[in-house]
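Following: one structure in structure tokens, then a few remarks.
Only one protein chain is missing from this complex, and each of the others stays in its spot.
Chain lettering (A and B) follows the sequence in which the chains are written, and residue indices restart at 1 in each chain.
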Amino acid sequence: MKSLVAKLGLTVVGMFGFGFALVPLYDVFCEWTGLNGKTGGRVEYSAEQQIVKERLVTVQFTASNNGGMSWEFEPMVHQVQVHPGELTEIRYFARNPGATRMVGQAVPSVSPMRGADYLRKTECFCFTQQVLEAGEEIEMPVFFYIDPALPADVSKLTLSYTLFDVSKNFVNEGAAVTAN
Amino acid sequence: MLTRNKLGLGMLTAVLALTSTELFAAWDLNMMEGITEISRETYRLHMLIFGICVIIGLGVYGVLLYSLIKFRKSKGAVASSFHHNTKLEVVWTVIPFVILIGMAIPSTRVLTQIYDASESEIDILVTGYQWRWQYQYLSDEGEDVSFFSNLTTPDEQIYNLAEKGENYLLEVDEPLVIPVNTKVRFLLTSADVIHSWWVPEFAVKKDAIPGFVNESWVIAEQPGIYRGQCTELCGQDHGFMPVVVRVVEQDEYDAWFSEKQAAAAAIAELANQDFTLEQLVEQGQTVYNTYCSACHQPNGQGLPPAFPALTGSPIATGAIADHANVVLNGVPGTAMPAFRNQLNPVDIAAVITFERNALGNSVGDMITPVEILQLLQAQ
Partner (left out) sequence: MAHDIAHGHDDHHHGPAKGITRWLYTTNHKDIGSMYLWFSFAMFLLGGAFALVIRAELFQPGLQFVEPNFFNQMTTMHGLVMVFGAVMPAFVGLANWMVPLMIGAPDMALPRMNNWSFWILPFAFAMLASTLLMESGAPNFGWTFYAPLSTTYAPASVTFFIFAVHIMGASSIMGSINIIATIINMRAPGMTLMKMPLFVWTWLITAYLLIAVMPVLAGVVTMMLFDIHFGTSFFSAAGGGDPVLFQHVFWFFGHPEVYIMILPAFGVVSEIIPTFSRKKLFGYDSMVYATSSIAFLSFIVWAHHMFTTGMPLAGELFFMYSTMLIAVPTGVKVFNWITTMFKGSLTFETPMLFSIAFVVLFTMGGFTGLMLAIAPADFQYHDTYFVVAHFHYVLVPGAVFSIMAAVYYWLPKWTGHMYDETLGKLHFWLSFVGINILFFPQHFLGLAGMPRRIPDYALQFADFNMISSIGAFIFGFSQLLFLFIVVKTVIGGKKATAQVWDNPEGLEWTVDSPAPYHTFSTPPLVK
């Protein structure tokens, strides 16, 4: 009986751990399936990247502020048409109108979600936290290309950023914290 | 599939007197058929599954009722001793399984259809806020039409001091407007907690999740006004953030759209005009009731500790620049949002002036829309 109780106790501990293990498991699963529209991290753009000239994909850009975020934040272009494989740069504008220094973190999301995996970013302001002094403004670049493997029936992708105020959780100056 | 659905429907009408159309209309007993292909498909699917459940239910309850009547001890029933029958048990495991497959096929078809949001003509970003919706029309040139949609039902009706109107709790100041017979794609997100955007007649319900963007779509086939509500608990006023959509003919939509664009320009113009303190206080009252009174309360007493009182508060009676700063930029880490992104300069000037000269405060000073514009640019 002691061994049974010990085994049951171990199961309990194991399942408690499993609850936490669901967090990385979920991330792996999302990456796998494009669930939740999170885009992947930084990728390298290869010079040999094949470009599909005969196909055009529309990419829309939107910006949202999370509740407490007072920055002005918007895409400088709202829509571009790109050939899959072609490296494209667009910029977002941000300005801290407040009287104090603030730190922002942009979180990207792609619709439709199953397209998320095919929007590859080689550089993005969302990879780091943005520190803006009072009144400071900034143009923030995103370099991306569309993976030519994008399913044929997807002709439009929307890349949305939500800007969060993370001044409180700011880790330390200069140390870039990746959000995804 | 259609004939099978009809069959299920027909059987159902035969079985249940309740299903007569008039009764549905009078008592709102059933799901609405709605005004889109998807909503009708969903309705048919609902009726099909319901019909199958009713038929199975009649069988199951029939046998039960028969047993309850027939095999009473008081009627002299003697218990038989069987307690096992493999053949029967296999049958009633397999048959439900087959019925389930029959249900899964049309369900899969409808779901696949719902998931195809491609080839939309208009894209609208829908953002949930505590406790209002924001609609931004996306186009090549940018989000030139963007507005908030607030509940307009007055507190007097909610607190039973006035008679409730026809569209009680389902009325807003600015409904979403979309053209008829056009594929409109909704991108849904949230600025704070999770909300859910639902219009029953469209059969569109999708969660708005902070930091993520969901999508859904509609092709509305009939002009009219369609009303729904937020369906995910989102805090205090979850029950008070309706969704109202006006579906109009294309030319009416075009006219409305240019009017909205012009109105945005007019606001900028208006901001440069002169206002008196009285004018600002009057307009501020309306803004306050829409955007502030849910938390700070209609009388300005707030709900401490989460929502501080404005009456006699150091901010509302202190330096006007500090007051403006709080309203424009919010208070990080609290429920106070940055209103610079939600309200135009006239409304911001009005509500600040109102808060200083009403709600039991009488500071006597005012801030003009022009000053707000300067603050917005200078900061």
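Here are a few things to note about the model shown:
Methods note: a contact is a pair of C-beta atoms (placed from the backbone, for glycine too) under 8 Å apart; a residue touches a chain by one contact, two chains touch by 3 or more.
Here the structure is a predicted model, which is why all the values come from computation and not from measurement.
Residue B:Leu64 is the one among B:Leu64, B:Ala255, B:Ala268 or B:Ala319 that touches the chain missing from this view.
Listed residues B:Leu29, B:Ala255, B:Ala268 or B:Ala321: the one in touch with the omitted chain is B:Leu29.
Considering the whole complex, the residue from B:Val180, B:Ile194, B:Ile225 or B:Val370 that touches the absent chain is B:Ile194.
If you put the missing chain back, the residues of chain B touching it would be 27-32, 41-42, 45-46, 49-50, 53, 56-57, 60-61, 63-64, 67-68, 71-74, 77-85, 88-89, 92-93, 96-97, 100, 103-104, 107-108, 110-112, 114-115, 130, 157-160, 164, 166-170, 192-194, 196, 198, 200, 203-207, 209-212, 214-215, 227-240, 303-306, 335. One chain is missing from the display, and on chain A it is touched by residues 1, 4-5, 8-9, 11-20, 22-23, 26, 30, 33-38, 66, 105, 107, 113-114, 162, 164-166, 168-169, 178-180.
Just so it is clear, only the chains that are shown with their structure count from here on.
Here the CA centre of chain A is 27 Å from the CA centre of chain B.
Chain A makes touch with chain B in their complex at residues 36-38, 60, 62, 64-70, 72, 74-75, 78-79, 97-99, 102, 107, 109-112, 134-135, 153-156, 158, 160, 162, 164-165, 167-168. Put simply, chain B touches chain A in their complex at residues 116-120, 123, 125, 127, 129-130, 136, 138-143, 187, 189, 191-192, 210-215, 325, 328-334, 336-338, 340-341, 376, 378-379.
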